[in-house]
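Below is one structure; the comments refer to it alone.
All protein chains of the complex are present and in place, except for one that has been dropped.
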Amino acid sequence: MENIRDEAPRLFYDTTEGAARMQNDVVLTMRGISKLFPGTRALDNVDFTLRRGEIHALMGENGAGKSTLIKVLTGVYGKDAGSIHIEGIEGEAPIHSPQDAQNAGISTVYQEITLCPNLTVAENMFIGRTDGAIVNWKDCEKKATAILESLNIPARAKQELSSCSLAVQQMVAIGRAVDMNCKVLVLDEPTSSLDEQEVSMLFKLMRDLKSRGVGIVFVTHFLEQVYEVSDRITVLRNGKLVGEYPVAELPQLELVAKMMGKDLNDLEGLEKADRHTSAATETVYEAEGLSSTARRPFDFRIRRGEVNGFTGLLGSGRSESVRAIFGADRITGGKVRVRGKAVKITNPHEAMKHGIGYLPEDRKRDGIIADLSVRDNIILALQVMRGFFRPMKRSEMEAFADEYIKELNIKTASQNTPVGSLSGGNQQKVILARWLLTHPDYLILDEPTRGIDVGTKLEIQRLVLKLAEENMSVTFISSEIEEMLRTCSRLIVMRDGNTVGELTGDELTQAHVMETIAGGGVQHG
Amino acid sequence: MDKQKKRFWERMGIGQLIIPLTALALLLLFNLIRDPGFFEIVVNINNSGNPVLGGNLISVINSASELAIIAMGMTLVTAATGGQDISVGAVGAISASVFIKTLIGMGEVTGWTLIVAVLACIATAIAFMMFNGTLVSVFKIQPMIATLILYSCGRSIAYWITGSATPQVNSPIITAIGMTIPGIPVPTPVFMVILVGLILALIFRVTNTTLYTQSVGINQGAARLNGIHPTAVKMLSFGLLGLCVAVASIIATCRMSQVSHKTLLVDIEMDAILAVAIGGNSLGGGKFRMSGSVLGAYIITMLTVTLLAMGINSVNIKAYKAVVIIVIVAAGSPVIKNRIAALRNRRSVSEHSAVKGGAAS
Partner (left out) sequence: MTTVQPALNHRRREPLSDATLLMLIAIGIFLVMYASAVILMGGAFQKPQQFLDLFNENAALIIIACALTVVMIGGGINISVGGIIGLTCMACTKFLEYSAPQNSVVAVLLTVLLALAIGLAFGLFEGFMVSYLEIQPFIVTLAGMFLARGLTTILSVNPVKVTHEGFQALVKTKLQIPWLGYVAKNGNLISAKLEIGAIVALLVVAAVWLMLRYTKLGRGIYAVGGNRQSALMLGINVKRTSFWSYVISGVLAGLAGLVFLMHKPAANASIAMRSEMDAIAASIIGGTLLTGGVGNVIGTLFGVMILAAIQKIIGLSPLNESWWQDMASGAMLGIFIMLQSVILSRRGKRGKAEASKG
């Protein structure tokens, strides 16, 4: 982890002058940007300035307008007011489409992979930016190989992109952006699907680009990462600009306060929260040798009112474990007991009937039904549990939806708003509401805090502790170990698809968890 | 007041129906200007001496029946699978063949033989639709491709069943279903549409078909993780489409008192898909509004009847129909809708920023 500040990797570019001298040259100015969506003002008179050779973090809660600002900058959305100026372009920059943005020297790497999986790696790197009708793909493959090698990306130029892992696909996207000799590189949540080594590789690359004078806009939810690489921070809240600060002048807690627009006392209260200890309560769920097509056999149990969690690196089998518990993947073996009674759970419906709820890791893909209203999304699970032949009354649905919109503080124009138009954090709350409404005995939360703003993260952690006090059992998974240490009384540590340890009580320290993950004291990375 | 009005409109889902309703209104208006006689409803006396309503409007609501019924089923399949069934005409020919073969096989047509034949017809249509449904939901084949199989060989199967080109059946009962029931001047197929509509409405009322179908159509994976069985939901939609196809094929058979495997319900799949789209439903699945599709069916038929009334040769109608369809779907195009919305927005933004700018300076 700590070897990040190694010398920059040798790229195939000429290294240019030092970064310090260029610090003050502005490459991008956005002034008075406004953007309206039906019902909301996503951006309201926002300014943003990017200098040559700086890494500029763009921060804000969900719904603060970061994504919208970036999409305006990259031509995905048109702006309703304001101006964009780019160094070297007279007058207002003509950005009406992603292609315009690319031509103007703005390259973007989005959180979701925005490459074409059915094309090869080389094609993905060069498509959309070649001249002439006929493309010399041989030449492109050669160039792509050079880029892949120099950036240490483990992929081959002729390989179909769909056969690469998500992390590699992300790196290919960065490779493409890097090769475009861009003045402005926008990285929108680039690290959320990368593991630690990959993040450090990326940071190495970012510093190198910075030294060559590229201005980098860096959007992330990981505060530590901001402080690790950024020079400057711009904070947005509710579509408005809060301010622009050099990193050194903005301590982490102050940043959080600015993003949330509230005092820090709440934050500290949570740190001190008592961990719920469940001594001799009933075992709610117990599995013996449970296995699925995606998970090797494992044992697991949880008591009433207990909060436990699976931890491990990305892809270590955390999610696969809880998916097996919920019957989301095909179950291949094992014995399951719910409240002491032997039961069979082979699909989600059966799990729900036994009082289990599951908030999936991928909110967009597995969680929300985007075009359905907030109301329908909230009552969905309860309705399914009641049965196909027992539809709820409209008034009942409305009452339930109102109750949970209020209780979880879901920001939505109305119950009828399609859930897809809500911000990420609020979508997550809708899914939470969906499961809370079914009053499960046992709730599984897989990465409920991923990709959402700090405020909502805290709200969710607090909620987990509250639910446990109300005697609900919760399995909580998060990439941020701190969050898990704060909430869980027992951690199951996983590595490469196997359980490698179970930590309770005094063992629950960051160092200990890391050690177990890394495998008996061998430092990772 | 204004807000409440808006909510009422939202709840009724009129928004989605604005374009089809406007299209229908314009068609009516066009006919009113062209020839008010178009709306004349006359009472004729048929061969057996019973009064029967006639006139263009009656002919529209009568002849649209099969299309309206199939469009209802098509809406469900579209919503659940995000694709369309193009074999409805061919499956209709098969189920009609079974219907007429059963009737002929049992000798004289009575109430009982009719019930047996109807059940056989429904069972056949549902069975063939289940074949489509299995390909779509179990083998994960695109609906249009899966149903291409029966589209291309369904009518041959129908021919194989009937064994001769056009089996006939003559009975007052059959005429009563296909034309009118003695004493009731309104054509029977109109009641069949209402009957199918009521059956579906009842199903929607006592089950969660709508919620399940929409959930599966929008996000199958998420629906599964909420305990919904996507395969079952898709099968259900194909099953209901089978029911609709069976009823439509019975109507079509009874109209002619015979089954011609080549022409029975021919090309109805295209019109049915068109009806779904004109009704403002996305062909990509998800949310749906069945009333829109039914409205679409009547618009298509109204268009045909209008063109015929204008004296256009029936073989040339397709060309004129195409032009009107293009206008209707273009009016519903997201691009044109967005343009209008953007115009409105821009106005509100410029007002807003003008106020703001004034305050700042």
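A and B label the chains in the order they appear, each numbered from 1.
Keep in mind that, in the parts below, a contact is a pair of C-beta atoms (placed from the backbone, for glycine too) under 8 Å apart; a residue touches a chain by one contact, two chains touch by 3 or more.
Note that the coordinates shown come from a computational prediction; the quantities given were computed from them, not determined experimentally.
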item	value
Residue, one of B:225, B:302 or B:325, that touches the chain absent here	B:325
Contact residue for the chain not shown (choose from A:47, A:87 or A:195)	A:195
From A:45, A:67, A:102 or A:220, residue that would touch the chain that is not displayed	A:102
Among A:27, A:43 or A:168, the residue in touch with the chain that has been omitted	A:168
Positions on chain B contacted by the hidden chain, ascending	84, 86, 135, 139-142, 144-146, 148-157, 159-160, 270, 273-274, 277, 282-284, 313, 315-323, 325-326, 329-330, 332-336
Touch list for chain A against the chain that is not drawn	76, 97-99, 102, 108, 110, 113-119, 123-124, 127-130, 132-135, 137, 154-156, 158-160, 162-168, 176, 195, 197, 315
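The rule we apply is simple: only the chains that are shown with their structure count from here on.
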item	value
Chain A and chain B: spacing of chain centres that average the CA atoms, whole Å	44
Touching residues on chain A, where the partner in the complex is chain B	34, 36, 38, 45, 80-81, 326, 328, 347-349, 352, 358, 360, 365-372, 376, 380-381, 383-385, 388-389, 391, 416, 434
Chain B - residues contacting chain A, complex	10, 205-208, 211-212, 214-215, 218-219, 221-229, 286-287, 341, 345-346, 348-350, 353, 356
